[in-house]
Structures are given as structure tokens and as C-alpha cells.
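Every protein chain but one is kept in place in this view of the complex.
For clarity, chains are labelled A, B and C in written order, and residue numbers in each chain start from 1.
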Amino acid sequence: MNQRNEEGLLLSVENLGEKLFRLKIYSPEIAKKALPGNFCHLRVNESYSPLLRRAFSIHQVETEKNSFELLFKVVGPGTQILSEKKPGEKIDLLAPLGNSFSFPEKDENTVLLAGGMGIAPLFYLVSSLLEKKFDPQKISFFFGVKKKDEYLLVNDMVSTGIRLHLATEDGSSGYKGMITELFFQELRARRLKTKRTRFYACGPNPMLKKVSEISRKFKLDCQISLESHMPCGVGACIGCVVNTIKGYKRVCKDGPVFDAREVILD
Amino acid sequence: MNQRNEEGLLLSVENLGEKLFRLKIYSPEIAKKALPGNFCHLRVNESYSPLLRRAFSIHQVETEKNSFELLFKVVGPGTQILSEKKPGEKIDLLAPLGNSFSFPEKDENTVLLAGGMGIAPLFYLVSSLLEKKFDPQKISFFFGVKKKDEYLLVNDMVSTGIRLHLATEDGSSGYKGMITELFFQELRARRLKTKRTRFYACGPNPMLKKVSEISRKFKLDCQISLESHMPCGVGACIGCVVNTIKGYKRVCKDGPVFDAREVILD
Amino acid sequence: MIPDLSVKIGKVKFSNPVLVASGTFGYGEEYGAFFDLNKLGGIITKSITLNPREGHLPPRTCETPSGMLNAIGLANVGVKRFIQEKLPFLRNLKTKVIVNVAGSSIDEYVEVVKRLEGKKGIDLLEINISCPNVKQGGITFGSDPKCAYDCIKAVRDNSTYPIIAKLSPNVADIVEIALAVEEAGADAISLINTLVGMAIDLEAKKPRLSNITGGLSGPAIKPVALAMVWKTASKVKIPVIGLGGIMNTQDALEFILAGASMIQVGTGNFVDPECSVKIVEGLKEYCQEKKIKKITDLVGKLKT
Partner (left out) sequence: MIPDLSVKIGKVKFSNPVLVASGTFGYGEEYGAFFDLNKLGGIITKSITLNPREGHLPPRTCETPSGMLNAIGLANVGVKRFIQEKLPFLRNLKTKVIVNVAGSSIDEYVEVVKRLEGKKGIDLLEINISCPNVKQGGITFGSDPKCAYDCIKAVRDNSTYPIIAKLSPNVADIVEIALAVEEAGADAISLINTLVGMAIDLEAKKPRLSNITGGLSGPAIKPVALAMVWKTASKVKIPVIGLGGIMNTQDALEFILAGASMIQVGTGNFVDPECSVKIVEGLKEYCQEKKIKKITDLVGKLKT
């Protein structure tokens, strides 16, 4: 009974761009325990529409303030309702859930790839590394979005001194194309070390499929954070599985972080 | 095609007491057409919980302001959601629906009986009579509630000069008991004329059952406004029927106003 | 490009595939106040029986999560008054008129059908062999392939109108029933009628419906309806008409992809009286946007 249904208190709701929102939630328990890669399973209201909980990565934690953040995009009814919440409302949460990213060694390089909302958990990972005094120069962050007004938190990242690589699919800013293409170019041009380097990726499935192929090809030590439809979120229903070389694994319990080389995305 | 799905604009939401709310809605069409006794069928939100529309009597109309009012009590999810609406929101309405009260002649007496939220349509009827210069002294209003903090609009009624009779079930103010008992006493004591007098009643079914029995016994010309579960509200589903001496009648279309002597409530 | 939304059942050509479901649209008059009924593909009447029926005691309906229960009890004016009082209004419409017929014995179905024969203003019949709210007959015809066959065959032999058989979802194998009515000569099949359900008033310790059980409709049953349409459409040669929880264009398109040639809006009419015409518009827009010339090109195009 170490896990509980937490009742968080919504501290703030920020609109960061078109359909992009950041929630800050007060919950000492979660703020204390949450690790980069963990997620929370959240009930958006008490009605039956929508019925099931919605999963969101822990995006940032402020331990001293007993709070943590979520970053999300409005894509359907659940996220719509969430975006309309007001500070002071209670939030019904199960968290922290799932496994977490395993950290690099101090002297290793870190390369992160975020596609769209994939930034949510990876930003927390970067913050944690920097807090642990990792050298920002050894951290490369690849961030790709569809068009430039979907960029998020870029200034925050620039100010940390990490190496930032940006791409937009429509070429409105940065490299024109998929972030995985830019990444692949850098890899092939050997501008990225692969030895003693830890790779992390999060984003839409087609992107992660690419990442997992590249990881297998280049034998990268790469962790990816997956999404799936999650009825229970705690490992009980076996509904959220992903295929791996070791058979089906539950994204919610055995993941959401998996070794990119083991996952078989279709 | 004289009826339409109206989109009203919510002008104000007032909390008039525990769980009691009054909404003012802007809608020139409805304000122009609505008669005392008419109701509106309202969709509280776009989700499927609740799925069906909710019916509310037209409680007041301000023709010059192109607005009308609803008065309701929070009893379940639909009314709860409605009570949380904010001015400026759009309200999806079908109105005015149903038949309306037939008015007394100028020289007739008028006796109205409201139980709880039954005040909603009857208040509109009284206002209309007064506006048409009916003599307030010829209007008697019996208003019964469970306990005194459920009284509504009493001051408004007092100031009009009509004869007000109040009752609470718990005796916390006015006559102690059901409003129908007080009414029956007054009738038997012949303090109420029955000739050239029009009676009107609205309230919970047990009350209206009493009223309909009394009306048959004393041969009162009495109109009652009924409630029923209304899927369509327009007469198409035959779901909202009430039994009458002429067979089942649709409350939404053949009513909600019926002759008290014809209705058979169980 | 104006997409072609027309569909055919038997020899009847509908201007579009959107119908309104029996029992949710009365005899058409009421909703005529809200929009031009001629914009619909067709109107299906409340079930008509031989004699007028008062229907069940109230309460007859109640709401359930994303759905509703009804036990109207086939309340209707009876075939005679239908022809005298209701048909004249329907006859004046340009939209297609489908008369839904119910009965508690094959003889009753046949008798009603005979009386409707040759009446001006009727384009098709929908035979309700699936009503869960009457004791005799009704649903039993719909749950046994032999009974379903006999009933539809008898109607077929006594009517020259194209016939739609409306089936019950309260069966183990819908395909079996569908094949039986196809064999009996039905020109189309409509699926689904309501699921048998019940709701309880805990406070009163009583059923919410006076009839105890009723029929469940609305978005709650859409997944069940879609599955039945999909299973049936691939097995029968006649057109399938899909319904159950259709509330908007997207729902309608899902049924069409699953194999429905036409769709019906039932409970959706209550939630939004203009639901059906909005779907007609929505289908047109969808076809335009996706450059689909004929709506029939979409039927059954689910990739499985």
C-alpha cells in the first residue's frame, strides 16, 4: 500500500501556445517521489464522459514547493476539459506510475530527441541532469515540431547552455524536415559520438519507430518513452501492451521507458 | 418551420438560496413568443452525460429586453451543470414549447397554488395578469414549501398587493402543513369563492393529485401544469404521457397545462 | 462538385442515406416545425399495429449513462387512423415515407400490411420484428430465424412495397437471422433495434419504468450496433441500414464504412431536432472535402 490515489491541488494553468497548456499541481507525495520518465494517470472529471483516466508524463518537479507540472496538448475531450480547469480545483491523480529513465554516468554524453509533446518527460530529464551538475556541453537536445509556433520552452533550454538542435516539418524555423532526419544526418556525419553516449527519445510512434531502427542499426544505448491507450495505468488489464523482442510488455508498468533496440513498433 | 433550435445568450446567473438559481437568457425570439405555461427544453452541455435535454418552465419574460428567465432547483447532474454556467455562455434551447394557461376574464377571481418550484410558471402568470391590469385584490396566491428558507420571491409578490397565503411543511413560517391543506381549509370555510374563479396549480405530483381530487369534488375550473420525463419535448416520442379521462396525453405537446379534473394521477 | 448522396433500396431511390428511426419521429408532423422534412432521405413512422394501442403505463422512459431506456409499448393510432389522419400529411412530402409495421402475430402483420397496400404516399415498409416492449410476438419473431423467416415471408407475399426487416440485437447470432429474412424476400435489413435493459430507483426500490424493462438506445449502444452492422453487411447481399447511437456525421460515416448503405437517427433527434439534416449536410461536406463522387463508394470500405 505504498501507492495511493492522490488528490492534487491545481496551482496554475498556463496557455503556452495554440492548444498547449502547462498545469502546476500541488502534491507533496508526488513531488517527493516522481522521477523523470514517470507518468501520472488523471481523471479529468467525475462524469462518465470521458470515462477513463488520461496519462501524462511528469514534466517538471519543484520539490521545495511540493509541486509538479504537466505539459499537454489539447487533442480531444479529456485534454479539452483539463485545459479549462481553474486554479484551486482538486485533481484526482494516480502517480507516480511506471518506470523511469536510467541516468547516464557523469562523464557520458547525453543525446535527447523530442518530437512535439515528447518534450514533456525529456525536459524533466534534462533539468534533473543539470541539477545533478552534468556538463551542459555534453547534452544535445534535438527538438522537432510541425511548425515553428509549436516550439515550446526553447528559451528555457537555450539559457541552460545545452546544445540545441531544432527542426520544423514545414521549414518555418531550423532544419526543414523530421527531427529524426536531422539526427540521422548528425549521426552519419559523426558529429555525434555513439560510444559512452546515452540516447533518449520521446514523441509520436512513427518517430520512435525510426529511432528504434536507428538504435538497432547503430547499436545505440537508447531509451524511449512510449505512449499507449491505458485503461488501468497500473499493470492490471494488459491492455496497453507494446510488442518487444521479449514478447508483449505493458507500457504502463514495464514501461513507459523501454530500450529502443528491444521495442517492435509497427 | 415556425420553431427553431434557439441559441440563447446567458445574461446572468443568480443564486437565490440553497440550490436555487435564476437564469436570465437573451433570446428575442423566445421573449417575443413565450406565454405563461410554456416551457423550454434545454441542453445543458455537449457531452453525453447527461444525454437528454432538461425541461424548465418559462419563469418570467422581459419583452423589451429580449430576455426571459428560468428558475430552478439543483436536483441532479443536469441542474448542477446549469447552475455552474457563466454569463456570456450560449444556451441551446427549444422554446417556447407546450400549451399555455388560458387567462381568466377581467372580472373573475384568480387563485394560484404553487408547491416549491411550482412557483416558476405561476409567477409568470401572475405578472402577466398584473401587467394586463387585473385587480391584485382578486388574485390569491398559495405558496407552500418544506421549510422557510425555501421561500422564493415572496417580497416581490407582497409588493404587488396580491393576497398571499404561505405554508411550510415544518411550520417554520406561515401555516404548518401542506399548501393543499391550507387551500382546502379556505375552500371549506368558504373564504374562497369557487364561482367565476379560475384556479391554477403547479408543484410536485402528490400535490397536484390532491388538487385534482379537490377540483373534481368542488367542480373547480382548475388548470394544472404537469412535469414528466421528456425525451423529445415536442410530442414525437410519446414518452411523457399522463393518464387522463380521455386516455394518455403527451405532457409536452398536449400539456404541460391540463384541466385538473381530467387528469388521473396515481 | 456536388457529390451524389443518393441510394437505392429495391426500386426506391432516396435522395440521401439519412432516415429518421421509428418511434423517435412520430408521424413526422412535430419535427416539421423545425426543418424542411424534404431534406431527409426518408421518414420512418412510429410502429403501426392493427388496432390503436394506448401503450404502457408511465413512466415510460428514463436516462442511463450515454443512453436512455424506453418502454412506450408501441403506443400508436392503429392502421385505420394512420391512413386517415397521418398519411395525408406524409403524402404531401417529397421525402420517402417508410411505414413501420408491428404485430403480435403473423396474422396481425399480414392484416396491417394488406390495409397499407396501394395507399398513396407510402414508399416502403419496415417490419419491426424486434420490439422488446410487447409481451407476445414482437421480439420473439426477431430472435428465432425460423420465426423471422415466416413473418417476413408472410409480409412479402402480401405486399408489393419493398420491405425492410428491422432486427433485434438481443440475439446470439445476428447473421443467422439476417440470412433468414433475406431468404424470405426482404429488400433490406435495418439494425439495430434497442437492447433490453432496466434501471432501478434505489430510493423507491422500484424499477424506473412501469414496464420494468425497456429498450436501451443512444450512444451507449453504438459499439454494439456497429459490430452487428459490420458482421451482417459482409454476409448478406441486400442493403443494410445502420442505426444505434448515431448523433453526428462522424457516427454516420462509421456505420457506412462498416457496411451500412443507409443510416437512421433515433435518440439523436431528441438531443438535437436537427441532428438528421445536419448529418445530410455533413455527409455532403465530407464527400466534397474527400473528393468522393458517390456516397455509395464509401459503403463497407473499412480496412480490416
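Some notes on this structure:
Basically, contacts are C-beta pairs under 8 Å (C-beta built on N, C-alpha and C of every residue); 3 or more make two chains touch, one makes a residue touch a chain.
Source: prediction; values computed, not measured.
For the chain that does not appear, the touching partners among the shown chains are A, B, C.
Between the chain not shown and the residues C:Pro88, C:Gly118 or C:Pro223, the one that touches is C:Pro223. Checked against the full complex, the one of C:Lys13, C:Lys80, C:Lys114 or C:Lys301 touching the unshown chain is C:Lys301. Although one chain is not drawn, its touching partners on subunit C can still be listed: residues 64-67, 69, 143-144, 170-173, 195-200, 202, 204-207, 212-213, 216, 218-224, 226-227, 230-231, 245, 250, 253-254, 257-258, 301-304.
In the full complex, the hidden chain is touched by subunit A at residues 1-5, 43, 48-53, 92, 94, 228-229, 231-243, 247-248, 253. One chain of the complex is left out; on subunit B, the residues touching it are 48-49.
Here is the rule we use: only the chains that are shown with their structure count from here on.
Among the remaining chains, A is positioned farthest from subunit C, on the basis of C-alpha centroids. The geometric centre of subunit B is 36 Å away from that of subunit C, both derived from CA atoms. For subunit B, the set of residues that touch two or more other chains comprises 48-49. Along subunit C, residues 65-66 each make contact with two or more other chains.
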